[in-house]
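Omission of a single protein chain aside, the complex is shown with its protein chains in their original locations.
Presenting chain A:
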Amino acid sequence: MTIPLSLTINGTRREIALDDPRVTLLDLLRERLHLTGSKKGCDRGQCGACTVLVDGRRINACLQLAASLDGAEVLTIEGLAEGDALHPVQAAFVEHDGFQCGFCTPGQIMSAVGLIREAQAGDDPERIREAMSGNLCRCGAYLGITEAVRDAQSRMNQGNAA
């Protein structure tokens, strides 16, 4: 039995005939749509490397069955930049050394984009760290990550006010 799915992924509508209900959103993105920016770390919702936005909210793509997402809008790391122009969060991660090996970075960046949309943390580093605790970085780039999130948020808020 195939499950018909209609998903908007990074702004493009995709019609998908899913032949197996066990496919998670993460496996759909990586194995079938070849969007390998979202990473498979733990595959159990513990590390955050697979973080994407679904209908504007950050979630763990590894714990979401693709079959239950019919009609959803998905934003992945591949959909963030506009051409060669990096998204402000991407630029801030580069500027503040928010990574070392880079494996967790797509998840960190998507989580930061979600955090800024949620607008709960403000500029408080403690609240930012707490709100980013679902993303592990084994290289320990947390200082740079926190600064990148603060900086990107401040630039984006100024942009909105302008």
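Everything below uses one rule, namely that a contact is a pair of C-beta atoms (placed from the backbone, for glycine too) under 8 Å apart; a residue touches a chain by one contact, two chains touch by 3 or more; residues count from 1.
In this section, contacts and distances are computed from a predicted model.
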Protein name as given in UniProt for the chain not displayed, "FAD-binding molybdopterin dehydrogenase", "Diguanylate cyclase", "Electron transfer flavoprotein alpha subunit apoprotein" or "TRAP transporter large permease": "FAD-binding molybdopterin dehydrogenase"
Sole residue of A:6, A:68 or A:157 that reaches the chain not shown, by the stated touch rule: A:68
Of A:7, A:115 or A:148, the residue in touch with the unshown chain: A:115
Contacting the left-out chain in the complete assembly, out of A:24, A:38 or A:105: A:24
Residue of A:32, A:129 or A:155 touching the missing chain in the full complex: A:129
Sole contact to the chain not displayed, among A:3, A:91 or A:156: A:3
Hidden partner interface residues of chain A, rising order: 1, 3, 20-22, 24, 43-45, 48, 51, 57-60, 62-65, 67-68, 70, 111, 114-115, 118, 120, 124-127, 129-135
